[in-house]
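Complex shown without one protein chain; remaining protein chains in place.
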Amino acid sequence: MFKEKWVKITAYIVATVFAILVIVPFLWVLTTALKTPAEISVWPPRFLPSRLTLENFSQILLKEDFVRYMLNSLVVSLGSMFCILLTSSLAGFIFAKYKFPLKSFLFALILFTAIIPIQVYMIPIFIMVFKAKMMNTYFAMIFPMTIMTFGVFFLRQNIMSIPDSLIEAARIDGANELWIYFRIVLSLSKSALMALGIFAFSEAWANFIWPLVVVTTKSMYTTELGLAVYQRQFYIEYGAISAGAVITIIPMIAVFMILRRNILQGVTTTGMKT
Amino acid sequence: MPEAIHQKNPSNTLAILYQKFKNNNGFWILAALGPVYFLFAAIRIYPILETIRISFYRYHITKKHNPFVGLRNYERLLGDDAFHTALINTIQFTVLAVVATLFLAFFIAILLRSIEHVAPIFEIIFYIPVVTPWVPASVIWKWLYDPMYGLINYVLYFFGIPKQGWLQEPNLIIYAIVIVAVWKMLGYYIIVFSVGLKNIPTTYLEAAEVDGATPLERLRFIILPMLKPIILFAVVMSTIQFFNIFAPVYVLTASAQGAPAYDLKVVVTEIYRNGFQYYRMGYAGAQSVVLLVFVMMMITLQFMAFRKGNE
Partner (left out) sequence: MLKKLVCRVLVFLFMLVITLSAGPADAKEKLSIWLGYGETLPVFEMVKGQFEKKYPDFEVEILTFSLRDFEAKLASSMPTGAGPDLMALHDFIFPRYYDNGYLEPLPEDLAAIVKDPQKINPVYNAVVSREGTAHGVPYWTGRSTLFYNRDHFKEAGLTQPPKTIEELWQYAEKLVKKNANGDIERAGLTMRLTGPSGGIQKFGYLYYQMAGEQIFEIGKTPGTIRVTLKDNMDVAVKALLDRINHLHGDRKVDDWKLKHDAQGFSSGVASMLLRETWAIAFIKKNGPNINFGTARMPKGKVRGAFNYIQILSVSNQSKVKDQTWEFIRMLQEQEALNLLLKESGYSPLREDRDFTWFLKDNPRYEAVMQDIPGYNQYLEAPNTAYEETTTRVGEVLQAAYRDASLVDNPAGCKEVILKMQKVAEGILADNDSLSK
């Protein structure tokens, strides 16, 4: 973006400093996961463990059906992610590029629904799911996470930057709206979609309170539910929690790395070169 | 003949409307937006309306009899010091967190675009906190802040600064939690801004450079204006997110034995406490309504501010 040398130097310095600040807590998580309980509460705090141990990890992974929990989390998170991508891009497109009565009102309404946190309104949804006898199904776990206000909003803002002339040209050429959606909108919003996708995936994965109330059988547990056991009644098992955090983060980073290539592919397009 | 044309025939108006509908892609809009809106209605709008309805009752789900009490919950709110404190804390927290996060994120996003070849590494690093679930992240920070064994105090101790009670002192704890919030969300907003920056055509910037504009001028006159929609998004979204902050406050102020902490109240922790610990769901509903109205006002102001800038 900026080719000036001083900008580049500043960039390196600033980015490195902040990267270090950001990563240190995570490194702490990692090293803690490899320490024994006695070593965790020692002063002065030791960064590297004197004795590496994998007992925190084995405690979690070998216990019960942890692999099953990860599979459940994967299904739910992927399901949620795809639904959110679909609903957000459709709605975002409509709100960005079409005119119809009450448009502002409808959009504002969607925006305002993001304000109230789920802990507040989850009971009515819970009752709905229970009455439909869908407890303990993947459907029930994914259902509240099929839409995301942030998604609609984010995609709308991004799609707004697609030149109207491009769309008009396609219409004149005889394309129908669905074609425009698939061929133009989706391909030009790739980066936004990937960014949203990762975010939606990690939100779904980290969701705790909803699976907590809607799942009543171990076989449908997500990883977060499985790990909650380590926040014990009167104290916290830091070693196990750290190991759990590491186990949770690894798939996320994998997904991020897979999608990242698509998010920020260097060259920008003006949209006029088709 | 003019009279024939202006004849207000019911089937005529209907036909005109129908024509309008078809011309403006009415079917497509309904087909595309309809199902999505239906989901929003079922998953968000209906439950929230339910919550508002409950706020007029004395309600808990385990009770068999939940009487209607009209505005009594709202009256209680007026005298509830805890809620007032929570509201003030939340506003303070939100302002600090939004400003810190967005400034830093924007700054770093712009810089990263100038060192594109190594940018991915940094992006992954910044994004790791975003994908770390709130609860384990907060637990680890609670420990970093520990007055006796925490890393932060150790580093200060190294520089001769006395140990601080980050989570114990009432005036320090809010900054401590802001730091955690910024740490967590920075990477996300860096990506948000990066996506927006990517959409700015390089041709404009190159032309400006040729014309002799300095980097700062290019920033002010090209980048910022073109980024307005994204900036609006970031401001609105971060306001909502931080106003709703729950997990880190809940974890960091929980006085798990061994680690006493000052009980910093924020709006959502109060709502949760009232709903699930004091069994006053109706009252929690009323608090939620206040939360809703408050944030709605803030967002509307933000939208208006950005619209004004566009004219």
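Things worth noting here:
We just call them A and B in the order they show up, numbering each chain from 1.
The working rule: a residue touches a chain if its C-beta (ideal position, glycine included) is under 8 Å from a C-beta of that chain, and two chains touch if they have at least 3 such contacts.
These numbers come from a predicted model, not from an experiment.
Across A:A33, A:I142, A:I167 or A:I198, the single residue that touches the chain missing here is A:I142. Interface note for the absent chain: among A:V14, A:L78 or A:L106, the touching residue is A:L78. When you scan A:Y69, A:F126, A:F154 or A:W205 for touch with the missing chain, the hit is A:F126.
For chain B, the residues touching the chain absent from view are 60-64, 82, 146-149, 163, 165, 168, 255, 257-263, 273, 276-280.
Taking the whole complex into account, chain A touches the unshown chain at residues 37-38, 41, 43, 75, 78-79, 82, 122-123, 126-127, 130, 135-139, 142, 182-183, 187, 209, 212-213, 216-220, 228-229, 231-235.
By our rule, only the chains that are shown with their structure count from here on.
Separation between the centroids of chain A and chain B, computed from CA atoms only, is 15 Å. Those residues of chain B whose C-beta lies close enough to touch chain A in the complex are 24-26, 28-29, 32-33, 35-37, 39-40, 42-48, 50-51, 61, 104, 107-108, 110-116, 119-120, 122-137, 139-141, 143-144, 148-151, 154, 157, 183, 186-188, 191-192, 194-203, 205, 209, 215, 218, 226, 229-230, 232-233, 236-237, 240, 243-244, 246, 256-258, 268, 271-272, 275-276, 281, 284-285, 288, 291-292, 295-296, 299.
Contact residues on chain A toward chain B in their complex (touch as defined above): 1-4, 7-8, 10-12, 14-15, 18-19, 21-26, 28-29, 32, 41-45, 47, 87, 90-91, 93-95, 98-100, 106, 109-117, 119-125, 128, 143-144, 146-147, 149-150, 152-154, 157-158, 160-161, 176-178, 181, 191-192, 195, 198-199, 202, 205-206, 208, 224, 227-228, 231, 234-236, 238, 241-242, 244-245, 248-249, 252-253, 256-257, 260, 263-264, 266-270.
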